[in-house]
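Missing here: one protein chain of the complex. Every other protein chain is in place.
== chain A ==
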(Lines give C-alpha, C1' and ligand atoms only; values in the text may rest on other atoms or scores of the structure.)
Protein backbone atom coordinates (compact mmCIF):
# COMPACT_ATOMS: atom_id res chain seq x y z
CA UNK A 1 0.00 0.00 0.00
CA UNK A 2 1.28 3.46 -0.90
CA UNK A 3 2.32 5.98 1.72
CA UNK A 4 -0.39 8.38 2.86
CA UNK A 5 0.23 11.56 4.84
CA UNK A 6 -2.38 13.85 6.42
CA UNK A 7 -1.87 16.72 8.85
CA UNK A 8 -4.22 18.15 11.47
CA UNK A 9 -3.87 20.41 14.48
CA UNK A 10 -4.80 19.51 18.05
CA UNK A 11 -4.26 22.53 20.30
CA UNK A 12 -0.56 23.40 20.11
CA UNK A 13 0.25 20.09 18.49
CA UNK A 14 0.65 19.24 14.85
CA UNK A 15 -0.49 15.67 14.24
CA UNK A 16 0.85 13.90 11.15
CA UNK A 17 -1.19 10.81 10.32
CA UNK A 18 0.85 8.29 8.38
CA UNK A 19 -0.57 5.29 6.56
CA UNK A 20 0.68 2.50 4.32
CA UNK A 21 4.27 1.41 3.91
CA UNK A 22 7.21 3.47 5.16
CA UNK A 23 10.32 2.01 3.56
CA UNK A 24 13.50 2.94 1.68
CA UNK A 25 11.38 4.12 -1.28
CA UNK A 26 8.70 6.12 0.54
CA UNK A 27 10.65 7.40 3.59
CA UNK A 28 12.05 10.44 1.69
CA UNK A 29 8.46 11.73 1.29
CA UNK A 30 7.89 11.38 5.03
CA UNK A 31 11.16 13.21 5.68
CA UNK A 32 10.14 16.06 3.33
CA UNK A 33 6.76 16.45 5.00
CA UNK A 34 8.27 16.52 8.49
CA UNK A 35 10.84 19.11 7.39
CA UNK A 36 8.07 21.24 5.83
CA UNK A 37 6.15 21.16 9.08
CA UNK A 38 9.15 21.98 11.26
CA UNK A 39 10.46 24.65 8.90
CA UNK A 40 6.92 26.06 8.83
CA UNK A 41 7.05 26.60 12.59
CA UNK A 42 5.58 23.40 14.06
CA UNK A 43 7.31 22.80 17.40
CA UNK A 44 5.16 20.09 18.99
CA UNK A 45 4.75 17.24 16.54
CA UNK A 46 2.91 13.96 17.03
CA UNK A 47 3.28 11.29 14.34
CA UNK A 48 0.35 8.87 14.34
CA UNK A 49 1.49 5.49 13.00
CA UNK A 50 -1.95 3.92 13.51
CA UNK A 51 -2.46 3.13 9.83
CA UNK A 52 1.13 2.13 9.04
CA UNK A 53 1.38 -1.50 7.99
CA UNK A 54 5.12 -1.60 7.29
CA UNK A 55 8.01 0.34 8.81
CA UNK A 56 11.70 -0.30 8.15
CA UNK A 57 15.05 1.09 9.30
CA UNK A 58 14.89 3.95 6.79
CA UNK A 59 11.56 5.08 8.19
CA UNK A 60 12.88 4.81 11.74
CA UNK A 61 15.88 6.92 10.70
CA UNK A 62 13.54 9.66 9.42
CA UNK A 63 11.63 9.67 12.72
CA UNK A 64 14.86 9.95 14.72
CA UNK A 65 15.94 12.83 12.46
CA UNK A 66 12.72 14.71 13.24
CA UNK A 67 13.13 14.04 16.96
CA UNK A 68 16.65 15.47 16.94
CA UNK A 69 15.62 18.50 14.92
CA UNK A 70 12.73 19.35 17.24
CA UNK A 71 14.77 18.71 20.35
CA UNK A 72 17.40 21.21 19.19
CA UNK A 73 14.60 23.73 18.52
CA UNK A 74 13.21 23.27 22.06
CA UNK A 75 10.22 21.47 20.64
CA UNK A 76 8.75 18.03 21.27
CA UNK A 77 8.15 14.90 19.25
CA UNK A 78 6.01 11.88 20.09
CA UNK A 79 4.71 8.80 18.32
CA UNK A 80 1.32 7.12 18.44
CA UNK A 81 1.42 3.38 17.97
CA UNK A 82 -0.60 0.53 19.42
CA UNK A 83 0.14 -2.27 16.96
CA UNK A 84 2.19 -5.06 18.46
CA UNK A 85 4.26 -5.81 15.31
CA UNK A 86 5.38 -2.16 15.13
CA UNK A 87 5.98 -1.94 18.88
CA UNK A 88 8.22 -4.98 18.59
CA UNK A 89 10.33 -3.12 16.02
CA UNK A 90 10.79 -0.26 18.47
CA UNK A 91 11.74 -2.67 21.27
CA UNK A 92 14.25 -4.64 19.18
CA UNK A 93 16.03 -1.50 18.02
CA UNK A 94 15.88 0.04 21.54
CA UNK A 95 14.13 3.02 19.99
CA UNK A 96 11.33 2.55 22.52
CA UNK A 97 13.82 4.16 24.91
CA UNK A 98 14.32 7.10 22.58
CA UNK A 99 10.77 8.01 21.48
CA UNK A 100 7.80 8.86 23.67
CA UNK A 101 5.31 6.19 22.48
CA UNK A 102 1.60 6.49 23.19
CA UNK A 103 -1.43 4.34 22.33
CA UNK A 104 -3.62 7.27 21.18
CA UNK A 105 -3.23 10.83 19.91
CA UNK A 106 -5.07 12.12 22.98
CA UNK A 107 -2.61 10.36 25.27
CA UNK A 108 0.35 11.73 23.32
CA UNK A 109 -0.97 15.30 23.39
CA UNK A 110 -1.88 15.28 27.07
CA UNK A 111 1.41 13.63 28.13
CA UNK A 112 3.39 16.13 26.08
CA UNK A 113 1.39 19.12 27.37
CA UNK A 114 1.86 17.97 30.97
CA UNK A 115 5.57 17.43 30.41
CA UNK A 116 5.99 20.86 28.83
CA UNK A 117 4.00 22.50 31.62
CA UNK A 118 1.58 23.90 29.04
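By definition in this document, a residue touches a chain if its C-beta (ideal position, glycine included) is under 8 Å from a C-beta of that chain, and two chains touch if they have at least 3 such contacts; residues count from 1.
Note that contacts and distances are computed from a predicted model.
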The chain missing from this complex carries, among "Xanthine dehydrogenase family protein subunit M", "Spermidine/putrescine import ATP-binding protein PotA", "Histidine kinase/HSP90-like ATPase domain-containing protein" or "Dolichyl-phosphate-mannose-protein mannosyltransferase", the UniProt name "Histidine kinase/HSP90-like ATPase domain-containing protein"
So which of A:47, A:67, A:80 or A:105 would be touching the chain we can't see? A:67
Determine and list the chain A residues touching the chain excluded from the picture. 21, 23-25, 54, 56-58, 60-61, 64-65, 67-68, 71-72, 85, 89, 92-95, 97-98
